[in-house]
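All protein chains of the complex are present and in place, except for one that has been dropped.
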Amino acid sequence: MRKVLMGNHALSYGATLSRVQVIAAYPITPQTQVVELLSEIVADGKLKAKFIRVESEHSAMAACIGASAAGARAFTATSAQGLALMHEMLHWAVGARTPIVLGNINRAMAPPWTIWTEQNDSLSQRDTGWMQVYCQNNQEVLDSVIQAYKVSERVLLPTMIVLDAFVLSHTYEVVDIPEQEKVDEYLPPYNPPYKLDPDEPHAFGGLTGPDGYFELRYIIEKAMEESREVWRETGKEFGEVFGREYGLTEEYKTGDAEFLIVASATIASTARVAVDVMREKGKKVGLLRIRVIRPFPFDEVRECLKGRKKVLVIDRNVSFGFGGIFYQEVKSAMYNEEHRPPIFGIITGLGGRDVRVEDIMEMVEDVERREKPEDIIWKGVRV
Amino acid sequence: MRKVLMGNHALSYGATLSRVQVIAAYPITPQTQVVELLSEIVADGKLKAKFIRVESEHSAMAACIGASAAGARAFTATSAQGLALMHEMLHWAVGARTPIVLGNINRAMAPPWTIWTEQNDSLSQRDTGWMQVYCQNNQEVLDSVIQAYKVSERVLLPTMIVLDAFVLSHTYEVVDIPEQEKVDEYLPPYNPPYKLDPDEPHAFGGLTGPDGYFELRYIIEKAMEESREVWRETGKEFGEVFGREYGLTEEYKTGDAEFLIVASATIASTARVAVDVMREKGKKVGLLRIRVIRPFPFDEVRECLKGRKKVLVIDRNVSFGFGGIFYQEVKSAMYNEEHRPPIFGIITGLGGRDVRVEDIMEMVEDVERREKPEDIIWKGVRV
Amino acid sequence: MRLPLPEREVMTPGHLACQGCGAALTMRLALKALGPRTVLSIPACCWSVIDGPFPHSTVNVPLFHTAFETAASTASGIRAAFEILGKEDVNVVAWAGDGGTYDIGIQALSGAAERNDNIIYICYDNEAYMNTGIQRSAATPLGAWTTTTPVKHPKSEPKKDMVSILAAHRIPYIATATIAYPEDLVRKLERAKETKGTKFILILSPCPPGWKTRPEDTVKLSRLAVQSRVFPLLEIENGEKWILNMNIKKPVPVVEYLKLQGRFRHLKEEDIQRIQEYVDKEWERILKRCGLA
Amino acid sequence: MRLPLPEREVMTPGHLACQGCGAALTMRLALKALGPRTVLSIPACCWSVIDGPFPHSTVNVPLFHTAFETAASTASGIRAAFEILGKEDVNVVAWAGDGGTYDIGIQALSGAAERNDNIIYICYDNEAYMNTGIQRSAATPLGAWTTTTPVKHPKSEPKKDMVSILAAHRIPYIATATIAYPEDLVRKLERAKETKGTKFILILSPCPPGWKTRPEDTVKLSRLAVQSRVFPLLEIENGEKWILNMNIKKPVPVVEYLKLQGRFRHLKEEDIQRIQEYVDKEWERILKRCGLA
Amino acid sequence: MKPWKPDIDRKMVFKSVREYPPMAVSLYTMMFNKTGTWRTVRPVINYEKCVYCLMCWKFCPEPAIYLEPIEVKGKERMKPIIDYDYCKGCMICAEECPVKAIEGVEEER
Amino acid sequence: MKPWKPDIDRKMVFKSVREYPPMAVSLYTMMFNKTGTWRTVRPVINYEKCVYCLMCWKFCPEPAIYLEPIEVKGKERMKPIIDYDYCKGCMICAEECPVKAIEGVEEER
Amino acid sequence: MIEIRFHGRGGQGTVVASKILADAVSKEGKWVQAFPEFGVERRGAPVTAFIRIDEQPVYIKSKIYQPQHIVVLDPTLIQAVNVTEGLKEGGWIIINTERKPEDFNFGPYKVATVDATRIAIKYRLGSKTAPIVNTAILGAVVNVLGLCRLDTLLDAVKEGVPVKPEENAEAAKEAYESVRKEEQ
Partner (left out) sequence: MIEIRFHGRGGQGTVVASKILADAVSKEGKWVQAFPEFGVERRGAPVTAFIRIDEQPVYIKSKIYQPQHIVVLDPTLIQAVNVTEGLKEGGWIIINTERKPEDFNFGPYKVATVDATRIAIKYRLGSKTAPIVNTAILGAVVNVLGLCRLDTLLDAVKEGVPVKPEENAEAAKEAYESVRKEEQ
């Protein structure tokens, strides 16, 4: 069914179609509509789920973990400060192997108080072991929630579905809502190998010394590695069932591109328009959108960057004292490759500063003029 | 004065000599002795400070931020879960530009419950904007606290002093305790440009839209960049005053080294012994210890790696779905260099698994045998 | 000429509160009482917006915007700094909404209260998370609509009894107040200033968009809350001595208070009856604790 | 043959508690009452160690080790899952130390209590952070030594009144118990099992290394705490109805209780006198609330 | 006399990053923000009716009412004056005026 | 009869990462852990004195005392038996025994 | 691609207006994007919302700086804010006002007016002192800009409002019929 949905409601519909069983969430701008709608759907009896109105995000994640460990499909959504407050529990969900799905609305971190988009909140969680999917439109938001449960429950790792504050969360777009029956076919019920069950009493997470902890971490990393293929399969299968295919990355006009733009989230969407405009002007430009940053899509990135003349990675985030995070990771992934194009990185759009088609074109021109990359190039700071 | 100190007490002495004014902390193994000793020093009136026995780490960091914003020198110490629980407030300290110093005892993250060393807790904070110093012995722990206040208060960014659980925190080593007068000369009193003061009423951290947030973030990054030079200067000056010089990195027998080991914290200390042993066997091996990871020491790393035949980065941490974090960052830093040695990365010692001289030698041999690096090589997992 | 309230305005106009915002009036009155030697620690809440965007501020006293759950602990840190720096003459005030007090900030507050840190904690209570668009908090009253307690399932739990919870912490001074009685409010803050230790002041602050009320009714609602016994005006010393400041002998029926508010529009007569009974029972309890029954 | 307690041992020996650990005995007795259809949510505390290392466990019921501040919220999540999955016959128990209850976990507990989630919250109270080596918690009694309240500055605040705080939350059932009275303890847990909503059980559990006592005195101390009126045995229904289970008419002087404990060794006579007065005053307060004075 | 003066007229937006303080600290009041534009109804005091009880002043949330000393029938009084630059038109003053001396006038549409 | 049996004898340490479950879940009891080695003093019940009140059983924190039905003077009784594999020697049982039927014997040194 | 900006006040349903319009045009198979000005504006304060309409999926995610047309939900805003900022030449300005188009002078722009307030009050949308005009004015918008059929709009209105679907639709219809356009 075609419907005009805001990004936040796309999350709610995604969760509803996935038949989540426990929702524990706490409000924060710009996430509130996710929770409000779910709260109504549950109150209306349209979803058989328990909604826990926790007193903080910390408890939200704890409740989701408890629920997931007890065998229920759990969902939450948050943003920025809320996500940060969950940090300890994000680690917990990974160590406990609870396949929770969390919608995060990318918002810049305070102080100063701000509510606009930036990726520092979710990327600050890149070392927790959560899988992370950055969406470029509301259709993808909805579709990704469903895929995420499928992948997460197979590899027993949680997933974060990430969307830009306002630019997606509060923007209404046309979204095709899949039929419940099809989703039910696509997504089997949650049934973890171990759960909290008096008939089979296990303790979860007991003290582990140096003799065992290492192996348990290794197993998590192996699950992450396995998940790459699972994401690919699952995204392809999604295409077969629903007509929209997804991968870890997405390429646009890359075939003969000499200049490659690497971007994520809605900047990638706008960059697509910029590519069209530049192509019209005869520039051989292409676009690689990184959709999934954890697990990092090594193969896709390496394959796509190979042989380009120049690569520009656009970051709406910064790891202070190091630089743009996508830039950093792409360079790192390419380091030991044979063909190593010069990779440039530009940081832009922090705190919701708008990124327009013209801006992207200017960045490309700027990089075309440059010979040597720098650790950080800024675009848009008023100097 | 020469004294045998455990790493935790080295932190307490460092804070005491720095004349910290507000301490807010919460106990956690293996940090407790830091707080217990400070609590006694304050109770005994040997340090004019206020000790706040908060009810959680979250409040510990909030109280430190409040105190620092009000113009007092603030200190706290924690580990693993405690650090993670502070996460939102770690971001806060950076945005608020409060130059707090925090001692973190590197402990692996739960679940499962564990208390042994690993760097995932502090490296999970690498995107918050905190400066991070990884120490290799208790002398360095004490000295670094003093330096950290000097640097932090100059660039208005907080610093984390990091030491390995047990391997330093609970290990007694010979430490030279500097004289108070010399420290007072070296470290001027804290006097921030803006503070909470009814005589000059300012609001801190007010709502900032896309028109201003970007610039404020840019300024933080510039402060980080400036801090590189400040660390270098401060470390040199420390040498002049106290006879022990420090840099962002430390090299050992690198001069003619063809094979370079890159390591941090106590693994670097053990690696030094391994280098000696291998040198005796005629191997041209050298060691680069990364002491400060934020700000990342781009110049030092690039200069040192240039022209090596092979480089091995040892990580006691993992960013799931990507790999060892030092490995990742070193590769990224080297990407656009002209001379790019093959860089190998090995993950080892997670959860406190012991790393011995023999282990390091085996790793070197292993890498010598390999032709092409892989994204993750594990050493020590029982297969 | 003697004015009913201090004339000085510490707060300036131009701020970003909605038309008829009770919370804005609460701040204006509180700052009249507290005066310029006051530092505010404000967590996420409407007031993080009301005060205005960087580099502007409406309050004219030092204000530290802090994380949602840390009003009290940040204030404790500020107080500790002032103690060491020898600045004893400043009121250190944690200023939070009900969400930041009853829910996400209760732990930091409980910790400060347990240590009896020398701060004034002011909760302006608009009975929901307003800054994020009207979600349920533990302070939301029984039966009220919010966006997370939809009319089909309005709030089923009564308002958390924060005053008794703080009283159980045995802090030296607790008071309730509301904007319809500015002189009472000012007097209580003056007492709080003079008392050492942790002080807790709960100030009912109606919110037109959140309560779905007319902006001009803000003060009236605040008065009705008291007159209907929904919001008793109290002082509590050391958690032990309870004083009822206004013994409402002839209460206005609760329905008079409810019917002005869109958030209660869905209530049926029996629901209202239940709320009336609840209010009556609570009043009895308070009379008893005040030694009046 | 009728035994004074259920014979079944749900817990096995071999666990890692210290010699004479009160907390270990508390669990043993509690599990006798709760039985095998119980799930435990345990935050950081001695019990995260006592239960034993992976892949071993001593309790023989499902146990979820959770973060220090989340005993209650994790339990709420488990309960929600069981409700949706149709497993209604399981006791969902949050099992935490005093630090995890009075301090870092109070917010999650307060939230669960406010929502009246159907869980049993058991706090085994050894009056300090023992797992990390005896630091002060809000439950540490007045005058006690801990590593963060050194003998020169022993704890200056009285123990937080957690029972009254929970009573102010108006949850359906609250009880205090201690290991010296196993039958009473078992009876209270059985009542908790039968009551819907949030239940809070506070169990005093002496700790030899933390209290600096002889291991063999653990049960004796627990008994003396009751007999000296330091730890009254109570039940509270809906926060309103207070029942004193054991009215100690002829109390043992508090000094008898204190003098067995190294953590009080530094106290001077006048300090002990002050503690005695404090205990007397609290007892009066409780008698009043129980309608006995 | 108005007890306050806006210290800048327009919202301060720094032109260059070089003008910024190191953190987001306020340097100006909010008085640039003429919230009078929010008003759709304008409260007008009828001083003929006014009894100078100052209820309106007490309860204005902005505050958009300031006081000026005057003499009324030989007595010192404070006269409430509405500052339309800031009055948001909430009409609390009118509602609370015990003698209904404040009237609401629709802003032009 | 002992009411429990250790299900493995030694602490379980997986030999290979392939043997691990996906998360740290317990698969065995703690009964491998013979805490009897912690003991420096051994409680010994003198059944001559014992009145079968079961105080010792009630209060053992391990539990290291189990019960066996016996007949005493024609009556059904439960006899407390100390399991020295697990008894840590805290001596609570001795302290609480109303008839002092339990004696402490030093372990050999 | 058509880009339109709405001006209203916090609490007036400005965003809802843009959303309902988006619903309507999407029903006719077009691709749309509707979004608010991303701010923290409070009840009473001026706010804006935007809509993009295209035959193709809309990939561009930046803001609208140069709209083709402007819709003004509250006539008092004309004094308060610069409603024509960035407006492209020849664009329409559709205003809720009792006044006639000729009463305004917006230089290179075309003006249409509709008394949506009167219509809203007539159909009891909102209260008398705070009528909700957001659905009514859409009738005028659709008439002037011809973005979709009236029927489609009315369907969208009925689905998109929380209460009084019929009255809202009636109001939109009446506005559709009573809008007054500047002579060209």
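Read from first to last, the chains carry the letters A, B, C, D, E, F and G; within each, the first residue is number 1.
Heads up, the rule we're going with is that a contact is a pair of C-beta atoms (placed from the backbone, for glycine too) under 8 Å apart; a residue touches a chain by one contact, two chains touch by 3 or more.
Just so it is clear, the model here is predicted, and its values are computed rather than measured.
Trainee: Can you work out which residue in A:V167, A:L207, A:V230 or A:L312 touches the chain that's missing from view?
Mentor: Answer from the full complex: A:L207 touches the omitted chain.
Trainee: Would you write out the residues of chain D that touch the absent chain, in ascending order?
Mentor: The list for chain D reads 16-19, 21, 49, 208-209, 214-215.
Trainee: Of the residues in chain B, which ones touch the absent chain?
Mentor: On the chain B side, contact with the omitted chain comes from 2, 4, 6, 29, 115-116, 136, 164-168, 170-174, 266-267, 269-270, 272-273, 352, 354-357.
Trainee: List every residue of chain F that touches the chain not included in the displayed model.
Mentor: 35, 37-41, 88-89, 107-109
In the analysis below, only the chains that are shown with their structure count from here on.
Trainee: Which neighbours do chain C and chain F have in common?
Mentor: A, B, D
Trainee: Centre-to-centre on C-alpha atoms, which chain is most distant from chain G?
Mentor: In terms of C-alpha centroids, the chain at the greatest distance from chain G is F.
Trainee: Roughly how many whole angstrom separate the Cα centroids of chain E and chain G?
Mentor: 32
Trainee: Mind checking the centre-to-centre distance between chain B and chain G? Centres are C-alpha means, answer in whole Å.
Mentor: Roughly 56 Å, centre to centre.
Trainee: Send over the residues of chain F in touch with two or more other chains.
Mentor: Where chain F meets two or more other chains at a single residue, that happens at 14, 17, 21, 23-27.
Trainee: When you check chain G against every other chain, which residues touch at least two of them?
Mentor: 40, 44-45, 129
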